[in-house]
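The other protein chains are all here in position, but one chain of the complex has been omitted.
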Amino acid sequence: MSDASAPNLEVVLGDITLSNPVISCSGTFASGIEYGQFYDVGALGAVTTKSFSLQKRQGNPPPRIFETACGMLNSIGLQNEGIDDFLNNHLPVLKERSIRPILSIFGENRTEFEKISAQLTDCCRYIAAVELNLSCPNVEKGGMAFCAFPETVKEVTATVKKMLNIPVIAKLSPNTGRMDLAAEAARDGGASAVSVINTLVGTAFDIHTCRPRLGNVMGGLSGPAIKPVALAHVYKLCVKKIIPVIGMGGIFDWEDAVEFLIAGASAVGIGTANFVDYFAAQKIVDGISRYLKEKNIDHVKKIIGKALH
Amino acid sequence: MSDASAPNLEVVLGDITLSNPVISCSGTFASGIEYGQFYDVGALGAVTTKSFSLQKRQGNPPPRIFETACGMLNSIGLQNEGIDDFLNNHLPVLKERSIRPILSIFGENRTEFEKISAQLTDCCRYIAAVELNLSCPNVEKGGMAFCAFPETVKEVTATVKKMLNIPVIAKLSPNTGRMDLAAEAARDGGASAVSVINTLVGTAFDIHTCRPRLGNVMGGLSGPAIKPVALAHVYKLCVKKIIPVIGMGGIFDWEDAVEFLIAGASAVGIGTANFVDYFAAQKIVDGISRYLKEKNIDHVKKIIGKALH
Amino acid sequence: MKLANVEIINNNRIGDRLYKLEFFSPYICKMASPGQFINIRCCGPGQIDPLLRRPFSIYDTDKKFNVATILYLVKGRGTANLSRLERGNMIDVCGPLGNPVQPTADKILLIAGGIGIAPIHFLAKHCIHSHKTVYLLAGFKDQNYMLVEKDIMRLSIDYSIYCEQNMWANRGVVTQGLHNLSRFQGYHIYCCGPVDMLKALQKKLAGAKNQVTALLEERMACGIGVCQGCVQKIKNGRDSYSYQKVCSQGPAFNLMEVLFE
Partner (left out) sequence: MKLANVEIINNNRIGDRLYKLEFFSPYICKMASPGQFINIRCCGPGQIDPLLRRPFSIYDTDKKFNVATILYLVKGRGTANLSRLERGNMIDVCGPLGNPVQPTADKILLIAGGIGIAPIHFLAKHCIHSHKTVYLLAGFKDQNYMLVEKDIMRLSIDYSIYCEQNMWANRGVVTQGLHNLSRFQGYHIYCCGPVDMLKALQKKLAGAKNQVTALLEERMACGIGVCQGCVQKIKNGRDSYSYQKVCSQGPAFNLMEVLFE
């Protein structure tokens, strides 16, 4: 990308600046180390890590994966070894490779978000941003997702922002009604951007055994099947100009990515596509660049929101 | 189906009894007359008509259709010639063919539902049930869908039920948060069943023209892509045993239909599949029957909800 | 109208992304009239993506051998799948759909732009069969349709071809064939082609006394008048319009009543 005629891919989301708009989605890229076997993941706009919790979580019983029409259900259940594992085992490798990840975290209540943040104060400069996975159940509110309660979204965001003073991203769920209210709350809490969308709740059954296809019964639907839904959420938020949006949900190729950008997303997240084509995210960076070049557009920011007018 | 060994396919949803659980979805089958060219639509459990309003509606500007991954977006905008047209032009043909349809209706507010019902009092015995399309915008509530407001769902259902005293079905949207509350409200208003789900809000853009693919920008996503989401909604309602459910969303073949039945649906709606295979609904009736026979199950009611336990 | 699994006789590439597909179907050959189309499933066996059927005009029917033909351009995934099929493969076809075009006038002017030649070709054959005076104007971007001209020649009618890019034919766009409109006085005009061509014709023919029928296209879901997805805005009365279904109320409409956006 050193030649002078290459379009400028830099995007700015509040106080977050990325060299290009392509980000890996949480939970679909681990901490980027595995994909480093295939290409230089540092060349992506950012790598978002798997969501980490305060303590280790076993996750849901298998089966955890089921394929559906142009999509997949997963019920990983946020299995992870806890934030310590990230700090001790993942971050050192990322530092070594000069990768500043977006760290995804989640808690069962506000206190847990606080405690995780407390552990991060020392390593803030190695992290590009913290993403709050607000689709996870809030045990204080009877297990409904955090983003169903705008007031909670605001509180949690503000708490983390205050403690860490690095960019905060709120990741929102499409399963809980008014996303615009959640986005406004995130903004009011000090978030720099929102990630939209997390998976849609879905399920499947085996008609011969009459058993659910997933050990946990309910799972999250991702992949091309959900793209139109994700785009609609992104578009509706961007029309209202609430806060910069990282658009995700079913992006499989650079055309999909451009579609999210013109719908108003300031950056895009690549999730399930990484499983199918390990080079997907890298190819999407190249494809966006080629698209701009062919259209003689010198800066990616000029296409962001182009379909809104 | 005259041989003695054929399984009994009759299903009962409150005060609605159907000879088999396969229903055509509103808006995907017109009034059944076109499909009558292909097969005897009277052999379906029921035919649900396109939604009719008090007055003629032009609908949305084209393009109205866009295909997505294993799904389609539509923005028909409820174009119809008004309830008069149904009474004068459709119903006589249906009567002649001894088909008692489920009549789908919608209004912009409660009064419109009332006025339509007033026109139906004379023909109630030719109609198996009235389905209230509560996914349409309620102008009194700033254009948000009826089903976003449980209290309104209850009121409208009760009004229509009282005026007509025939079975009423409430059709619910997956786009407005808590569907369980809407289902409870429908039950409390006197509905015999709920139809679940209507289309998911979605959109798409052309990355070359930067224009929306649909004249109305937003459309409704249907087809196999949404099946896991529809199944999750059906399952969650059925676990709570609120009210009998007509399950729909992405059903393409008899396996899909059986999946909804074991997830608790008392009947299934066939929508987009009708466009692709004009015989889809008929084939699904046959497929369910074959499935039961192979498993030596004499009555379809024995598989309803089998995956819930 | 019937739904049937039919056998492919030939599926030949005759230009850049341009194919001619022939299939065996006594029923379509017997029933199909000009203006009608068929709806083809373009996914592989057991597949559901691409989901919807794709509409194609009937290009020709050979009643002796019961072979029907469509002419198609590869545009997206559906037509790309179609182009990979071979002789002996089966395809799922529904048709004939839409309303037949039944010209009553004695003199017929046919205007085709690009792939719009498909229904126009079939209509031309029909007109010749019923001993009408036929003139055909066709416009193409480039020489991609050279082999189609062979079929046109075989019709033994008067025709002119316009081409934007090279020396193969008259240089220019097809509307230039109407420079001397009076030559076509009393002709009923039938046209099919890209929206820009139809708009230009609408303008050009605004004052003329000719009847003008356009064959329209719109994205379709059902193809049989059920879904109301394929509408066009059509003038009815002075200031009013309605959305009419291309599949079941068309594809033929009075061009002068079409309201392009």
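We call the chains A, B and C, going by the order they appear; numbering starts again at 1 in every chain.
In this text, a residue touches a chain if its C-beta (ideal position, glycine included) is under 8 Å from a C-beta of that chain, and two chains touch if they have at least 3 such contacts.
The shown structure was predicted, so the numbers you read here are calculated from the model rather than taken from an experiment.
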Inset, instruction - Counting contacts across the entire complex, name the shown chains the missing chain touches. - result: A, B, C
Legend entry - Listed residues A:P21, A:G71, A:P174 or A:P244, member touching the removed chain: A:G71
Inset, instruction - From the listed residues C:Q47, C:Q165, C:Q185 or C:N254, report the one that touches the chain absent from this view. - result: C:Q47
Inset, instruction - Decide which residue listed in B:I33, B:A69, B:V168 or B:A204 touches the omitted chain of the complex. - result: B:A69
Inset, instruction - Please pick, from A:G45, A:P150 or A:P224, the residue that touches the omitted chain in the full complex. - result: A:P224
Legend entry - Where the unshown chain meets chain A, residue by residue: 27-30, 34-35, 37-38, 50, 58-59, 61-67, 69-72, 74, 76, 79, 223-224, 252, 272, 274-279
Inset, instruction - Kindly note down the residues of chain B that lie in touch with the hidden chain. - result: 69-70
Legend entry - Residues from chain C at the interface with the omitted partner, ascending: 44, 46-49, 77, 80-81
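We take it that only the chains that are shown with their structure count from here on.
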Legend entry - Chain nearest the global centroid, as defined over all protein CA atoms shown: B
Legend entry - From chain A, the most remote chain by mean C-alpha position: C
Legend entry - chain B and chain C, separation of their C-alpha mean positions in angstrom: 36
Inset, instruction - Would you kindly tell me how far, in whole Å, the mean C-alpha position of chain C lies from that of chain A? - result: 47
Legend entry - Multi-partner residues of chain B (each touching 2 or more other chains): 69-71, 223-224
Inset, instruction - For chain C, jot down the residues that touch at least 2 other chains. - result: 48-49
